[in-house]
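Before I ask anything, let me first share the structure, which is written out below as structure tokens.
The complex appears here without one of its protein chains, the remainder shown in place.
Chain nomenclature is as follows: A and B, assigned in order of appearance, with residue numbering initiated at 1 for each chain independently.
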Amino acid sequence: MIVAGIDLGSLATKTVILDIDATMLSFHILRSGPVYHGVAETSLGKALDSAGLARDDVAYIVSTGYGRRRAPFADAEVTEITCHARGAKYIIPEARTVIDIGGQDSKVILVNEKGHVVNFVMNDKCAAGTGRFLEVMANSLDVSIERLGEFSLQSQQEVEVSSMCTVFAESEVISLRAEGCAVMDIIAALHRAIARRIIGMVGQVGMREKVAMTGGVAKNIGVVRALEYKLGTNIILPDEPQISGALGAALIALDKVGSARDRM
Amino acid sequence: MKDILDRFSRITADPYKFVSDWKESNKKKVIGCFPMDIPEEIVHAADMLPVVIWRGNEPVTWGHAHLTTYNCGLVRSFIDDAVKGKLGFMDGMILWRQCLQVHELPYIIETNVHPAYFSYLYLPATFPGEVSRNFAVEEFERMKRGLEEFGGNTITVEALNRSIEIYNRNRSLLRKLYDLRRKNPGVLKAKEVLAIVQSSMLMPKEDHNKLLEDLLMNIEKKEASTDGKKKVVLTGSLCQTPQAAILDLIEDLGMVVVDDDMYIGTRYFDNDVEVTANPMQSFADRYFKPTPPSATKGDWTVHWGDSVTDTVRRNHADGVISLLIKFCPPHLCYYPDVKMRLREAEIPEVLIEVEHEMVSLENTRTRLQSFIESIGGL
Partner (left out) sequence: MEKEYKLNRLETTKLMGPMVDKHWAELRTAKERGERVGWCSGPMFIFPYAMDMKCHFMAGYAAYCAGRGAAEQVLEAAESVGELLDTCSYHRLHMGMAAAIEKNIPVKEEVLLPMPDLLIIGRFCTEMSHYAEGLYRRYSTPVVAVDMPPPQDKEDIARLEKYVEGQIRGSLIPEIERVCGRPFDYDRMSEILSVLKQACTLRNECWEFAKVNPTPWTLWDYGVSIAPIFYMMGKPESVTYYTKLRDELAERVEKKIPVMLPDGENYRLYWDSWLPWAFLGKIIRSFTKFGAVPICGRYPWEFFDHPEDIEPEPDPVRNWVQLYYTKSHIAYHASTKGGIDLISKLVEDYSIDGLVMLASKTCRFWQGQVPIINHIEKKYGIPGILLEIDQADASFYSDAQVDTRLQALFEMIDGRRRVI
């Protein structure tokens, strides 16, 4: 018997398959695209394929993420806050503060020893402090987004990008380039800007050690370092930061199956 | 019961129509009073209808020609309504120095709307000392004199006390409503309770009292089940209504509102006005009461967080939903302290920002859903 968790994010859809002992059998990440319909099915199908399993084997499916209500075949939908908390805590048992920076939102979640959410703060109103911010800037600087992080660490001189608004910040970047500022320095400034947005959210929630980071932007070493510097602590990263939401959803699916069995 | 609830719902869905129709039938003057603390009894005793100014029913357009966009919804929509001519039925308006948003209004209203009667009160911060208290009494007296002049009639002490009694009756009935809801959460939907309180702000209190008496008898007989539902307390939403859609969302997600400290809520009817030989002093006494703690009054000796904590404990509630009107400086400044107190008391809380023009409820849904998941409603 297996369960599945599907995280339908704005940029990527992730599926995790777990067996009854919570062992991860497979996971899959695929680009969501603008049309959600069918993406969840495809993602689930691909994850099952890579584990050599069939759809009938799946006892329970939990969907999460921005598009969680667009997986009508799911047995339950749970928010990404609850799922990220659960997933991150599972991978990093000592995590109590989870910072998740996704494609178009960011959140800071306080989690207890059971992996339950104690408190959370979200920014999903604008692109500041999200993956989108970095996408826009990478585009503007004609740099690949995968390399932004390492470039930021090569900065020699501190410059500032202070505007909170992504659109305004982009115009600041263009000005700085025109003035002859080094690209690495600008990239470092952008990473500090993201970190500043996140710090405010951490402040609202109240940081507790240990701090973990999930979501696509966790793969950006520059953001991680900028946050570590501002928080004054080390941040623990899972190997696959993008799948913690789907993992959390799958763990919740296991709970549901377990409690159903207990009731029987 | 359903009839009365439907009636309240219709009234609050289109207060413009209701109040102008009432004025047409009753041929009395209508005075718009800005939230939260203007003593409506004085208007009532002048034989005019006081209505509490409400947040408009359209996104703001022309209003932004007079005021920048980063002001609260109530102020922007009030200007919008006023300059669009939607408030022609208001014979007069009374505003007061409650916060930074309101003080933009007098000039804009006077120069663009020219109401027949306009007054701006400087109700003081409730700082300690006789001077503040005496000044409040003077301002209330000035309000009375202005209305006497406008109405052409003296407002007697007897008339004031009669109005005060009627208003106290309304307060006590609304308190009873809330008691019934506390004992039996879910007996009414949160938006129904909101409509009941808000309709009190739009019609003569005598009429509202009759309807309420009827309604309460029926509510007493009704039973509601809260099995599996998480009980929440709503706090904030100073001055203005939150969107009913948010209240629906809270309930759709499996929560039930058990209590609140919103203005269109307990804040409106907390504390009676004492019937005495000096009604202006009585109004000042009510105004200076330290509870419920008000973010606008400048009282540093009480803590709003304590009051919210007490409300949660009294109701054995599972958590708090803070409704923060966007660009409300008094609430913005106070919120971190309330949050800190709730954290110390280990009371789960979520912050929901409320805007006049709420484009999408999806963000709010995610926050509320995460909240209920976090308080065990998974």
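The criterion applied here is as follows: a residue touches a chain if its C-beta (ideal position, glycine included) is under 8 Å from a C-beta of that chain, and two chains touch if they have at least 3 such contacts.
What you are looking at is a predicted structure, and each value in this text was computed from that prediction instead of being measured.
Of the candidate positions B:Trp54, B:Tyr120 or B:Tyr287, contact with the hidden chain is made by B:Tyr120.
Only one of A:Met24, A:Met164 or A:Val257 touches the absent chain when the whole complex is considered: A:Met164. Remark: the omitted chain is touched by one listed residue; of B:Ser25, B:Thr111 or B:Ser360 this is B:Thr111. Contact with the undisplayed chain is limited, among B:Asn71, B:Thr266 or B:Ser282, to B:Asn71. Seen across the whole complex, the unshown chain contacts chain A at 160, 162-165, 168, 171-172, 175, 196, 199-200, 202-204, 206, 230. Interface with the hidden chain, as seen from chain B, comprises residues 65-68, 70-71, 97, 99-101, 103-104, 106-108, 111, 120, 122, 124-125, 127-132, 134-135, 138, 295-296, 298-300, 303, 324, 326-327, 329-330, 332-337, 339-340.
Convention: only the chains that are shown with their structure count from here on.
Rounded to whole angstrom units, the spacing between the C-alpha centres of chain A and chain B is 40. Residues 78-82, 116-122, 124-125, 204, 206, 252, 255 of chain A touch chain B in their complex. Against chain A, in their complex, chain B makes its touches with residues 336, 339, 343, 348-351, 363, 366-367, 369-370, 373-374, 378.
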